[in-house]
Each structure stands twice: as structure tokens, then as C-alpha cells.
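With one protein chain removed, the remaining protein chains of the complex are shown where they sit.
Chains: A and B, in written order; residue numbering restarts at 1 for each.
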Amino acid sequence: MTAPPPAGVPIIRLGDILLTGLLDDLDDKTALRFTEELTERIADEGARGVVIDISRLEIIDSFVARVLTESAAAGRLLGARMIVAGMRPAVAITLCGLGLALSGVETALTAERAVAALGWRRDPARVHGSRPHATR
Amino acid sequence: MRPGEASAVDAPVSPVGFTESTHPVRDEPDLLATRHAVRSAAVAAGFDLVGQTMIVTAASELVRNAYIHGGGGTLTISAIGAAHGRRGLRLTVADSGPGIQDVEAALTDGFSTGAGLGHGLGGTRRLVDEFAIDTEAGRGTTVTVVRWVT
């Protein structure tokens, strides 16, 4: 191995929100680089919210779960609210079995809902909410 | 293992549609490759989506443990059959690392285990029907799990 390749996970900026998504064949190195890059972007761009779309993830093991909880915790320290969106049913059931409730991580059914919950809307007059879970 | 149930950890490999394969666990790409191998075996064995997800996740946990704590090893996937036409998958993950000093501690999990002991083995055990661990300090660790198609 020579120089590390650039992180494979694109992070898109949407106003003061960062929008990103994880793909299924996420390897450990990419995942760790992703956390670093995400945290730096939150700090650099003063993001207020982060949405991570995980609808493509076919499994979440304890490693990926840790990547998610740690990203959320780091984001929170920097003043950004992070929402994980689109977890598949089978993945949710398996995570419960593993005993990982992703405490401290907000969830939403879809990325669109998550973005809306962060207040980024076509019609700014209304305010949306997401369901914080497990911590309540 | 459920009480009162005979162990199928040693069940013979099913002669119907015989499959058994061994995969190396040496580096990071192997972590993904083994996951794919378990996924295909689970599909072939007839697991539903939840069953597939559970056994692939269990494999991912065990293989990563072998890679990180055991310095690498092997994963053996066996399609097994038992009396009454049950079908299932047996995964055997073996490493020749330092072994686990305190198995009980490794199996009890706080709801989320951090780094260090714990290794998520307790969680992995809940994803499978049968779980056996063979470890000795200095001699490595072999974890064998079985999940049946429901």
C-alpha cells in the first residue's frame, strides 16, 4: 500500500446540512476515513445537521454501528444534529439481536424525512420533526 | 443453544447439495469476501432475508475478531442438514492468535461493547441458534456457530 486513496464516500452540502450515504461494501478503512472527513466537514462548514442515508446497507455489524454512534457523538460536540435514515427492516431486527440500539443516534424513515426534520424544506413556513429513539 | 436440544455443532455436513468451503481471513478485503461467501451460502440454504442478515452479521463479527484479535485465520462455511429435514449453515472461524483469557467475560456484554474484551461475542451468540467456543491462551480461538432455516 502506498498513499491512501481518497475516501470513497461523497458528502454533499445542502445549505447548512451535510447529506451523505453509505454503501454496502464499506470496508473498515473507508469507514474510519469517512468519520474523520465528516467530522472535519462539519467543523469547516459549520454544518447544523447531518443526514446519513443507510438504505443501501445490507448489514450493520458492531463496527459500522460504532462508526455511526461515534460520528453522531462527534457531530453533536460540534453542534450538528445527525440523523441516520432508511435502515432496512432486516438490519434493524439484526441490530436488536446484537444488542446495539444505536443510542444517541436519531433515526428517520427516509433521507427526505430526515432532511425535513432538520428544517430544510421547500416551504420554510412549516417545521418538521423526527423521532429521536431509544434515548427517550 | 436452546435447552434440551442436541448440539448440531458437530452435525454431519448435509449429503444433499453438499457444500463446504474454507476462506482465508488475512486482510481487510477478506472481511468483505467472507461476508459475500456467507451471504451466497445463506441464500442457497434457503434463509429468508432476516435469517441471511443475521448469519452474515454474525460472520462479520467473528471474522473481524479473528482478524483483529487473532491475527487472521480461516472461515469454514458448511451447509448442514439434520433429522426432520432441517437445513442450516455452520460457520467455523479459527485463528491461532493469543486466545481469549476469560471466555465468560467475552460472552457477557454490556449492551454495547467498546474496544477490548467483550468483542461482541455475546451479541453474536444471540444471532445464531447454537454457539460453541474453543480457546486456550496462546493456542488460538475457534468459534463455531449454527443457524437453522426457520
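Note that in this section contacts are C-beta pairs under 8 Å (C-beta built on N, C-alpha and C of every residue); 3 or more make two chains touch, one makes a residue touch a chain.
Heads up, the rule we're going with is that contacts and distances are computed from a predicted model.
For the chain of the complex excluded from view, the name given in UniProt is "RsbT co-antagonist protein RsbR" [choices: "Putative solute:sodium symporter small subunit", "Peroxidase-related enzyme", "RsbT co-antagonist protein RsbR" or "Quinoprotein relay system zinc metallohydrolase 2"]. The chain that is not drawn here is touched, among residues A:Ala43, A:Leu78 or A:Ala92, by A:Ala92. Screening A:Ile11, A:Leu102 or A:Val115 for touch with the missing chain picks out A:Leu102.
Where chain A meets the omitted chain, the residues involved are 83-93, 95-96, 101-102, 107-110, 113-114, 116-117, 126, 128-131, 133-134, 136.
Residues of chain B in contact with the chain left out of this view: 15-16, 18, 50, 83-86, 150.
Just so it is clear, only the chains that are shown with their structure count from here on.
Averaged Cα coordinates give chain A a centre that lies 28 Å from the centre of chain B.
The touching residues of chain A, counted against chain B in their complex, run 25, 27-29, 58-63, 65, 69, 88-91, 93-94, 97-101, 103.
The touching residues of chain B, when paired with chain A in their complex, are 28-29, 31-32, 35, 39, 49-50, 52-54, 56-57, 60-61, 64, 109, 111-113, 120, 122-124, 126-127.
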